[in-house]
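What follows is a short report on a single structure.
Just one protein chain is left out here, and the rest sit where they should.
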Amino acid sequence: MNRPVCRAVFPLIALFLLFAACGGGKQESAGKGAAVSDVPAYGDAIVEGSIGDVSGFLSAVTTDASSHEAAGYVFNGLVRYDKNLKLEGELAESWEVSPDGKRITFHLRKGVRWHDGAPFTSDDVMFTYRRMIDPRTPTAYGEDFRQVKRASAPDPGTFVVEYARPFAPALASWGMHVLPKHLLEKYPDISKSPLNKKPVGTGPYRFVEWKTGEKVVFDASPDYFEGKPYLSRVITRVIPDQATMFLELKSGGVDIMTLTPPQYVRQTETAEFKKSFNRYKYTASGYTYLGFRLSHPFFGDKRVRQAIALAADKKALIDGVLLGLGQEATGPYKPGTWAYNPNVRKYPHDPARAKALLAEAGWKEKDGVLVKDGQPFEFTVLTNAGNDARAKTAAILQQNLAEVGIRIKIRTVEWAAFINEFIDKRKFDAVILGWNITPDPDQFDIWHSSKTGPKELNHVGFANPEVDRLLDEGRSTFDLEKRKKAYFRIQEILADEQPYVFLYVPEALPVVHNRFRGIVPAPAGITYNFVKWYVPAPLQKHRVQP
Amino acid sequence: MLRYIARRLLLTVPLLVGISLVSFLMMHMAPGGPIGAGTDLNPKATAESRARLKAYYGLDLPLHVQYGRWLGRMATLDFGDSFSPDGRPVAEKIKERIPITLTINVLSMGLIFLVAIPVGVYSAVRKGSLFDRISTVAVFTGFAIPTFWLALLMMILFGVKLGWLPISGISSLDHESLGMLGRIADRGRHLVLPVLLAGFGGLAGMSRYMRSNMLEVIRQDYVATARAKGLPERTVVFRHAMRNALLPVITILGLSVPDLLGGSVIFETIFAIPGMGQLFYQGVMSRDYPLIMGILTIGAFLTLLGNLLADVGYALADPRIRQGS
Partner (left out) sequence: MSGSRVIGRDFARRLLRNRLAAAGGAVILFFFLVSALPALFASHEPNRIDIVNILRPPSAVHPLGTDDLGRDVLARVVHGARVSLKVGFVAVGIATALGLLIGLLSGFYGGWVDAVLMRFVDMMLCFPTFFLILSVIAFLEPSIWNIMAVIGLTGWMGVARLVRAETLSLM
């Protein structure tokens, strides 16, 4: 039959098959096992999968995690967090805090060079500081630097900052990436400088190329001050879909990614998968909570909040949302860190106690719903759209609370609208949100009663004079013991008051192809010693031309 | 006819201005703003830094001033700079994404035309036959199946299990080191799955449309006349019937012009294709006003142009319509 179908379609199919056959075959991706000798060797490349693309390499003017991560390969700060989330020196070899706590003197490393060969000096740190407070720089992080009363660079290897009052979080703020003065001083707005697209830093890797929306490539910097990294090349591929990234991992297109709980529990337990990949698990630095608008007529009463905390089945949440890969959150600090208080009041799942507390607060049961003064106990829980974990959390909480006679409606709103229409205007009953837990325990902005204005972070309206005082104490001293005492007491108060029901802290689940050695999980995760990762010579996959 | 075209072209400019004004207002009506992305729930961002950022982007000016500035820039075809942290010109960001989106859309549209039209014609000519029935089921299956799910299945089959095709992206890691032919082949391999899947869903519409047009045309008297004259069936079908049945396809071609630069963000996300769909979606989510306005304006221009082409084309091809317009 000479139908036009055949005439048109066959050549097309042939053409496509030609293309398919012309390309390379499937890469060998099975690891050859740990039997190979474990000698560190230079070479090979690591391909990371990233959900979002970089939006710029100057961390001062970007706010997304993907950009900051990419910039971290190229730039250094004065300090950084070590494997136990304690501050250690990076570009600063050491530092001293004056006895009154108002002056920090950084002693900078010697012999460090920018990737273009120019020497790194205190001038660069001074320049960075000046630009952070410069109104022409579109940065969201200037506030910490505006606390500086005076900054000086007495010699190329020393940088001194003075504050009006002792300010403990200040030390962490100097983890901000230092900018090269000689390359940026002629640009009044650093976000418009070429360095935002082609960065030059002092870090372990040099920038090679950025194909927007596709990938970023870095090559090892031979004269990095901690020693040349073993892995010669880092490639970050932009793969916005988690399922696609997992398929790429399995077929060798990606070497390292973060797994979701279902992927960890259901799809990577096979012997075949474990032959080629190593999975890791460590406590993530974030928690999810149910926050109450404390000015809401229902939630002003502490007993009601505590009752809801008792009604919430946190184990079910962890099992349902995280498939067991997480732990209960008892407060706003990360379990296992020095500021975490393990001995605060806990709220195990106890619907009977919850009902008793609610009855005490004046709520009577009628046809399965609690009623007080003719009003049923109904409210809306708001959360942001697109977050599967929070949506599931809401669904489970809905069932938990229904058991004690509380009916909730769940409403998801797109993020920008959520923040602007509901959070900022305080037009909500309760929200399900999460916070990142910063390594420095100062949480002034979240719990202090002065931070309840619009756009400020104390959106539930928590106001406790003792907590206010303790927050001030905690941030005005560098003495670790004093800070620990203050933060321990804050956690006790928060556990009693329950302005949030603290729900859970998830586990981070990275997975890496097992040809990469030198990975040691720690509280900070696995990438803190990235420059020490290597692939033994016989297992190297990519041949990297210098 | 020429007067009609001239009139439509003249109308395009005020229409574009009107559309851009409506878009601008709608955009600002949605809650949130561009500085939200970085400063919302960010403990380090204060009221001062927010105010500073607002002034930096010109967002503290009254709406009509902001619109006026934008319009003035557009008059010189200056799309302005994006509000995202990289601050690159909007025109540059759009230009980067157009080639790949255009390629995929043209190829998948080509696939649809090349497959659906013959299938539709044949189904009409052999109405009720096995081919007709099977092709109906096949195209509707393609229409009903969720493409993102099918995409993942195809990726697993061809990417992971068989290793014939790459799973995602538009080029391999060593793309730059390949020769010219190698690069075309590499790009081609990456596009096989996206184009096939994009086309699969669209086959139903076009083939059924073709089929019903063809059926209607075949019923006409002049076709019976042609057959009665003793012409071979092939001539009847191709020269007489199909040509007339293809007329509405011209309309569809014209109407598809604005879609050429559009992309499905779900599709692009799954295949990690840096296309216009993702660009627009991310622009909307981060309220990147200049980028959004730029893309909407281009889309509006193409829509107006496409509609004009469709109307003119149809009028030219079908004498019955010419009188009406």
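The first chain written gets the first letter, and so on, giving A and B; residue counts start at 1 in each chain.
Operating definition for what follows: a contact is a pair of C-beta atoms (placed from the backbone, for glycine too) under 8 Å apart; a residue touches a chain by one contact, two chains touch by 3 or more.
Since we're looking at a predicted model, the values are computed, not measured.
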item: Options A:Lys197, A:Lys372, A:Arg411 or A:Lys484, residue touching the unrepresented chain; value: A:Arg411
item: Positions on chain B contacted by the hidden chain, ascending; value: 11, 15, 18-19, 22-23, 26-27, 29-31, 133, 136, 248, 251, 255, 258, 284, 292, 296, 299-300, 303-304, 307, 311, 314, 318, 320-321, 324-325
item: Residues belonging to chain A that touch the chain removed from view; value: 262, 266, 316, 319-320, 323, 392, 395-396, 399, 411, 413-414, 417, 421
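Here is the rule we use: only the chains that are shown with their structure count from here on.
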item: Chain A and chain B, separation of their C-alpha mean positions in angstrom; value: 36
item: Contacting residues of chain B [partner chain A, same complex]; value: 30-33, 36-50, 52-53, 56, 84-88, 93, 96-97, 111, 114-115, 117-119, 121-122, 152, 155-156, 159-160, 162-173, 185-186, 188-189, 192, 196, 268-272, 274, 278, 285-287
item: Residue numbers on chain A that touch chain B, as the complex places them; value: 3-5, 8-9, 12, 16, 19-20, 22-26, 47, 53, 55-56, 61-64, 67, 135, 138-144, 191-192, 196-197, 212-215, 235, 237-241, 243-244, 247-248, 250-251, 253, 414-417, 419-421, 423, 445-446, 453, 455, 457
